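One protein chain omitted, others in place.
Note that the chains take the letters A and B in the order they are written out, and that residue 1 is the start of every chain.
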Amino acid sequence: MKLFNCVHVGAKEISPLRVFGIFFIPNQIHQFGVYVYSTPKFATTKNIVFMTWKELFISSIGKKLVMGLTGIFLITFLIVHAGINACIFADLPFFNSEDNGEMFNKAAHFMGSTVLIRIMEIGLFAGIILHIVQGYLLELKNRQSRSVAYAKPMGNDGSKWYSRSMALLGTLILLFLIIHLGHFWVSARFTHNGLEPVVYNGVVMHDMFSLMKVTFTEAWVVVVYLLGCIALYFHLMHGFTSAFRTIGVSNKKYLLLLNSIGAGYSFIISALFALMPVAIYLNWVG
Amino acid sequence: MLNSKIPAGPLETKWSKYKSTCKLVNPANKRKLEVIIVGTGLAGASAAASLAELGYKVKAFCFQDSPRRAHSIAAQGGINAAKNYQNDGDSTYRLFYDTIKGGDYRAREGNVHRLAEVSGNIIDQCVAQGVPFAREYGGLLSNRSFGGTQVQRTFYAAGQTGQQLLIGAYQALERQVALGNVTMYSRHEMLDIVMIEGKARGIICRNLVNGELERHFGHAVLLCSGGYGNVFYLSTNAMGSNVTAAWKAHKKGAYFANPCFTQIHPTCIPVSGDHQSKLTLMSESLRNDGRIWVPKQAGDPRKPNEIPEEERDYYLERRYPAFGNLVPRDVASRAAKERCDAGYGVGTSKQAVYLDYADAIKRYGKIEAGKKGLSSTDEATIIALGKDVVKEKYGNLFDMYQKITGENPYEVPMRIYPAVHYTMGGLWVDYELMTTVPGLYALGEANFSDHGANRLGASALMQGLADGYFVIPYTIGNYLSDEIHVKPIATDHPAFAETEKQVRERIEQLMNIKGTQTVESFHKRLGKIIWDKCGMARNEQGLKQAIEEVRQLKKEFWSDVRIPGNVNEYNPELDKANRVADFIELGELMCLDALTREESCGGHFREEHQTEEGEALRHDDNFMFVSAWELKNEHDWQLHKEDLNYEVVKPSQRSYK
Partner (left out) sequence: MEHKHINLKLEVWRQQNSKAKGDFESYEVKDISTEMSFLEMFDVLNERLIKEGKDPIAFDHDCREGICGMCSMYINGRPHGPWEANTTCQLHMRAFNDGDTIVVEPWRANAFPVIKDLVVDRSAFDRIIQAGGYVSVNTGNAVDGNAIPIEKDKADAAFAAAMCIGCGACVAACKNSSAMLFTSAKVSHLALLPQGDPERKSRVVNMIAQMDKEGFGACTNTGACEAVCPKEISISNIARLNAEYLSAGLTS
C-alpha cells in the first residue's frame, strides 16, 4: 500500500515531513493528545491512506482503542488476581479446614518470585496508568463538547447510569486501588510491615494470609472493600462489552455472546473479591 | 416563435446525433467558466457534481441547512429504467411509449425518448456511487412493477428510493465541494436573476441566517428548484418547497409552460383539521393489494367494520372492471372526489374513502397457510399469517399511518384522500433544457418537459437525474462554448447593483406593510381557492371566479400582511412571505392556463369536457400544444403555443374500463 500522496492545504499541495521515520502531517499540531488544527475549516486531504502510530492512538477512536485494549488487559489480570486470591477459600471447611492459607501463600509467593512475572507487573502498572490517564483525557474532551447542559437531561432513557458514569466509577476504583495497594502490595514488595515468615516444604514465604486476616478484622476496611467491589462490578458491566465493541466486534451473534459473558464475568469477579473480606471478617476462613 | 431545438432525424438517433455534434468546451476553458445552480435535489445535486467533475466552477445554493434535505428525499416508490433485467420485454421504446401515453400525449417525443435512453445509465451510475438498491438472493438488482406499465422496470430501495438516490447525488456533490470545485451555499435563497445584455449572468440571494443580500456571478444559471405544488398550501411537498426561483425567472422573461398540469395523488392521509400543515403520501404500491370503497348509504354513521359487505361500494372495481383499483393516479383521484362530493365520504371530515386490507390479509393468510401445509385451519390463524405478510410488504407505510392517525390499519381500513403531489408544468425549456432566457436553464421538476399532462409513478426520480447527470453536461457546453471569452463579471456591475436594489426594495416593502394578517393565513386562503377551483376538477365559471379571488387576495396581501422581526436576521416569516407573494401570482396564471385549455387531459380535468361516463375528453385537434406563457404586465400574460408533433406514437383515448 502506497503510504500517501500529499496533503492539500487550501490550494497548495504540501508534502509531509519525515523525521526519524515519523511522519508529520502539516497543518496540524498535537497537543496533550488533542488535535489542534491551524485552519479552522476543512483542510482537504487527498488519497491519504496513512496514519501515524500517534494518530492511531490519540484520535477519538484511538483513545477508545487504548481504553479498550488496556481494559481487556486489566480484565485478564483480574481473572489471575481473583484466581490466586480465591485460594484463601481452600481453608473453608467445605474443602480443607486445615489449609490455613497455605495454598494462597504459595500462589502469592509464586507471583512474586519469577522475573517474568515481575516484568509483567511493570506492564500491568503501565496498563493501569494508561487506562487512567487516557480515561481522564477522554472524559475531559467529552465534557468540553457540550458547554450548555440540557435543562432536562435524558437520564436513564436509552442508556444505563453506569455506562454514563465510567469516569466516576473509575475514580472510585482508583481511590480503592490506592488503599488496597497500601494494604498489601506496598508491604509485600517493599516494607514487609506486618508480614511474618512462614515455611512450606522448606521454602520461606511471606504469610500474606495472616496479613489479610489482620487487615480485615476492621469493619470499615471491609466496607471500603465492598464499595470498591460494587464500583468494580458496574465498571465492568459496561467496560467488558464496550471494550470488545471498541476493538471492532460488530457481529450481532458475538456481541450477544459477549454481553452474556460480560455480565457473568462482572458478577463472578466482583462477588469473588467481595466475598474475601467478608469471609475473613466473619471467620468463615482462617 | 418558440424553437424547441429538437434535432432533426429519426427519433432513436436524435440524442446520439446531438451528443456527437454539439459544441464542446476544452478543459482549460471549463476552469474559467462559472455555473450557478439553484436547488440541490436530484437534478441540482447531480448537475452540480457532474459539471464540477467536468471542470466547471460551480456554485450551488439551497435554502435548507444541507443539500441532503431537498425534497427529492421523500420519494418512496422507485425509479424506472429500461434495463430489461427481468427479460419481460422492456425496451427503451416501451419506456418512451408508456411515458408518452401516461402523459396523455402532451409531452415532446424527442425529450421523452432521450429520457428513456439514458435511464439505464442512471441506474449504473447510482450503483457505482453505492446506492443500496434492493437485490435478489443472487446478488443482482431487484425490480418491481408500478402503475401504468406492463413490465417490471422499477428499481427501488425499500420505501426510500428518493432518499437513497439523493444521498448518492449529495455524496458526489460533497466530494466536489471537498475538491474545491463546488462552493456550497446552504441556507441561501435565490431572490432574483441578474440579466446582463440579455443573458442570465448571476443571481441575488439572501443569506437566511443573517439576512444579508449576496451577489453571485455565473456564466450560466441552472434552476433546479423543484415544483410548485405548495401553491395549494396543502400538498405532499416539503414546507419550504416553493416557486420563487422559477417565478423570478418568469418575471425576467422565461416562459412558464402548462402551469395547470398538476398531479393529484390518490393515496394520501386525509386532512384531520384546520391545523393541518401538510399532507403525507402513502405509496401508490398500497393499491396493489388494498381495496377502495365507500358505504352505499350516504353519510353512513357506522364504523367501517360494522358495514356488511353488501352495503359497501367498491366504486373503482365497479366503474373500471379491467383495471379496478389500479387505474392511473388521475382517474383514481377523480373517482374518490366524485364519491365524496356526492356525500359518500367517510371519517370526521367526510373527505376520505376507505382503503381496506382485510381481503388482502385473508388472501395472503390462506396462501401462507397453504405453504405451511395447514390445510384446515381457523380464521384467526389465517388472519395472523396474512398480517405478517402484509407487515413485511407494507410495514413501514402502515406504521407511518398509525403514527399520524392513531389508528391501526391492520384492524380498521385506512382512510385516504387525494392530495397534490407533483407539478408537470414548469419553466418552458428547449431540448437543451434552456429557458427562453439565454443562459438560464431549468432542470427536474422545475421544467415542464417530459411528463406531459400526467406523470407516471417512478418517473420523477428518473427525470431529475437524467437532466442532471446525462443531459445538462452535454447541452450546457453547446452554450458555454460561445462564452469562453466572457471574463467573470465583477458583482459591482450596475446590473447586479440594480437587481439587488429591487430585491431590497421588495423586502422592505413587505416588512413595512405591518398589517394584521399572518403570511400563513394568506397561504391557506390561496390554497383553498386553488384547490376548490383549480384542483381535481375545473370549470370555466370557477376558474374565472378564482382569478378574481386571487387578484383580490394579492391586493389584500400587499396591504395587510404582518411579518414580525427584522430584515437582517434569521427570519423564517419573511422567507415565507417572499414565497407566498410569488405563489399568489402563480395561482392566477394557473387558473388562466386551466381556463384557456378547453379540454380534459391527464391531471387537468375540465368538467365541460368529459365523456358520457364522466371520463376525461381530450381535444387533440385544438389543444395538441404546450402552453407557454410570457409575462407582459401585472395580470397580463401572452400565450405562446408550441405544437406537439407525434411522428412515432399515435395518440389515442386512454381507457381503463
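We adopt the following convention: a residue touches a chain if its C-beta (ideal position, glycine included) is under 8 Å from a C-beta of that chain, and two chains touch if they have at least 3 such contacts.
Everything numeric in this text was worked out from a predicted model, so none of it was measured.
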item: Among A:60, A:76, A:96 or A:260, the residue in touch with the chain that has been omitted; value: A:60
item: Contact set of chain A toward the excluded chain (per top definition); value: 1, 3-4, 35, 37, 41-42, 45, 47-51, 55-56, 59-65, 138, 141-142, 144-155, 157-160, 163-164, 166, 238, 241-242, 245-252, 255
item: Contact set of chain B toward the excluded chain (per top definition); value: 46, 49-50, 53, 64-71, 73-74, 83, 85, 120-121, 123-130, 132-141, 157-158, 160, 163-164, 167, 170-172, 174-175, 177-178, 184, 186, 209, 236, 238-240, 272-273, 275-278, 280-281, 400, 403-407, 469-470, 473, 516, 518, 520-521, 562, 564-565, 569-570, 572-573
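To be clear about the criterion, only the chains that are shown with their structure count from here on.
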item: Centroid spacing, where centroids are CA-atom means, of chain A and chain B in whole angstrom; value: 58
